[in-house]
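A single protein chain has been removed from this complex, and every other one stays in its place.
By letter and in written order, the chains are A and B; residue numbering begins at 1 in each of them.
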Amino acid sequence: MMPSATPPAVRLADVVGALGGELIGDPGIVISRLAPLESADAQALGFLAHPRYASQLATTTAACVIVAPAMRELALARGATIVTDDPYLYHARLTRWWAARHRAAAAAGVHPSAVVEPGAQIDPSACIGAFCYVGAGVVVSAGAIVGSHAHLGEGSHIGAQTRLAARVTLGDRCIVGQRGIVHSGAVIGADGFGFAPHQGQWEKIEQLGAVRIGDDVEIGANTCIDRGALDDTVIGDGVKFDNLIQVGHNVRIGDHCAFAGCVGIAGSAKIGKHCTAGGGAIILGHLELVDHVHVTAATVITRSILKPGQYSGLFPFDDNASWEKNAATLRQLHSLRERLRALEKKS
Amino acid sequence: MMPSATPPAVRLADVVGALGGELIGDPGIVISRLAPLESADAQALGFLAHPRYASQLATTTAACVIVAPAMRELALARGATIVTDDPYLYHARLTRWWAARHRAAAAAGVHPSAVVEPGAQIDPSACIGAFCYVGAGVVVSAGAIVGSHAHLGEGSHIGAQTRLAARVTLGDRCIVGQRGIVHSGAVIGADGFGFAPHQGQWEKIEQLGAVRIGDDVEIGANTCIDRGALDDTVIGDGVKFDNLIQVGHNVRIGDHCAFAGCVGIAGSAKIGKHCTAGGGAIILGHLELVDHVHVTAATVITRSILKPGQYSGLFPFDDNASWEKNAATLRQLHSLRERLRALEKKS
Partner (left out) sequence: MMPSATPPAVRLADVVGALGGELIGDPGIVISRLAPLESADAQALGFLAHPRYASQLATTTAACVIVAPAMRELALARGATIVTDDPYLYHARLTRWWAARHRAAAAAGVHPSAVVEPGAQIDPSACIGAFCYVGAGVVVSAGAIVGSHAHLGEGSHIGAQTRLAARVTLGDRCIVGQRGIVHSGAVIGADGFGFAPHQGQWEKIEQLGAVRIGDDVEIGANTCIDRGALDDTVIGDGVKFDNLIQVGHNVRIGDHCAFAGCVGIAGSAKIGKHCTAGGGAIILGHLELVDHVHVTAATVITRSILKPGQYSGLFPFDDNASWEKNAATLRQLHSLRERLRALEKKS
């Protein structure tokens, strides 16, 4: 989890040995960091994500560049090159390989400052950080890492190799699958927002369900996933949540969705597989999105979407004076339509 | 606070004995969970929230269903039934009764790992969890429960029977009333956002007020309520906040309002009683909403509202191509109006 003060040297031969790709150039070249092409220096390994940035090849001083086959000749003209079918994917794997080499492994065991209630089962290979509270009946599986100040509620369950950053709350009976990542401040299993109106007041509906999260899920900082009212809130495998996202009670999200920062998903929404939503989008409750629905940033989904595709609804920004004129007119839009109709009848 | 591993059996007779309603059917039927009608099994007690879901009565396998008088005959045709005037309200009370029976009571007392400064007054019946910091002069009243990792700032005050989940911050001198619930990650009493501009820079205005929260208030996970600049930020009785809500300094909110997730309320807004706002709505500052104003999700309130009612302002979403065409035209709306006027003059 922690960067070593003096990371070991990496040669290009090590990179292709681990990750494949065709290396054209000196395999002994030493790399000391990964960098974007525009800021790469002679010790850096960079990648060309897209042909539209090809002009960077001419100017970068990177020690080596990862490119797609179509860029091969252009890249070779400047120096050492790794050719691979999907440079972005190669880069993703390179970052993981790099991080595994450069970050010190978390030491297994329970920090002496942690409080562990009787009946918790912590795998000997797991790591429990300082000031963690581990409730009765909690299960922490092999290789899991729990950062400092976690609250693991009674009967909660953390799958193998899952990593919680510092200051995470996992509520009673909530489950996180394997190989997950949960960032600081995330709250899994707070009460859903449920009240019965009665004589002008709100009577609480206790939230008796829990949260069940699949494998390979990432949950961003300060993101909240509420427990279900009666049944559980369910998150599929491979789902990725950015920071400050709200997921209401009883929501069901299919596998491999991805949600950018500040998204809100209201209670009982049912979202298919492979859906995405841009930053600040809101998906209202009690509706359904089929698989492969993509919601543009800041768009509000107010009814079910039964056909895959991209959906949008945001007010185009403008300089303030232009916006004011158009916005004022917008408030008369319906009457403009009536006037247009009247003209059409006359003409 | 914690579910018992083997919850005690509940008979229908116990339910109506505690909560009233007319039971038609065998009072000895044993219930082991509450469930939605669509997933209820033969050990489950369900409820019919609204006549439009009446078709579920024909298919549910629930042990018993709670219905309104109008649904009585339909419900009886399928088996055991509890008839009550407001099934949703009955359900709300049932969940609370159920939770009280099934959750182990938090043990009174201060966890040995907690730090309590001199001069704090903690009622012997209150519960202070692991790793709590309790500042000087704090008052924790009878029956209050403070979850793990709380920070209770100097001179703050928690009313009787109020429950703080894990990882809550209550700032210096801030007050939460009785029977409140505060979820994990909530921050009550951070500084309001106040700066005086000076020569292109921002000079901090220290926030000298506090936050005063009434009775029966619920505050969602990672929600923030800022302290006042000079006077206090004031939240009335019975107000319900969902997760990830921002309440600025000097805001005043009347009794029994409810705000869904991701709402933002800017500084010095004054909101009446019985108001609501849907998810992602924004209420700007230095304005006033009278009682019984309801703001639709994702709507931005930019000026005072002096008449009760429902207010909306969100861009209707569409497939991306349609949205693009309409959004582009929207940027010319004012000139369209001018062209329409010109035509009207000619015709």
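Note that a residue touches a chain if its C-beta (ideal position, glycine included) is under 8 Å from a C-beta of that chain, and two chains touch if they have at least 3 such contacts.
Fair warning: this is a prediction, and the values are worked out from it, not measured in the lab.
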Residue, one of B:Leu74, B:Ala160, B:Ala190 or B:Val290, that touches the chain absent here: B:Ala190
Selected from A:Gly220, A:Gly248, A:Gly267 or A:Gly285 as touching the chain missing from the view: A:Gly220
Interface residues of subunit A (partner: the chain not displayed): 1-3, 5, 33-36, 39, 86, 88-89, 91-93, 95-96, 98-99, 111, 113, 129-131, 147-149, 165-167, 181, 183-185, 216, 218, 220-222, 238, 240, 242-244, 256, 258, 260-262, 274, 278-280, 297-298, 314-320, 323-324, 327-328, 330-334, 336-337, 340, 343-344, 347
Positions on subunit B contacted by the hidden chain, ascending: 115, 131, 133, 135-137, 149, 151, 153-155, 167, 169, 171-173, 185, 187, 190-191, 193-196, 198, 200-208, 222, 224, 226, 229-231, 244, 246, 248, 262, 264, 266, 280, 282, 284, 295-296, 299-302, 309-316, 318, 322, 325-326, 328-330, 332-333, 336, 339-340, 343, 346-347
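Rule of thumb we're sticking to: only the chains that are shown with their structure count from here on.
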Centre distance in Å when subunit A and subunit B are each reduced to the mean of their C-alpha atoms: 26
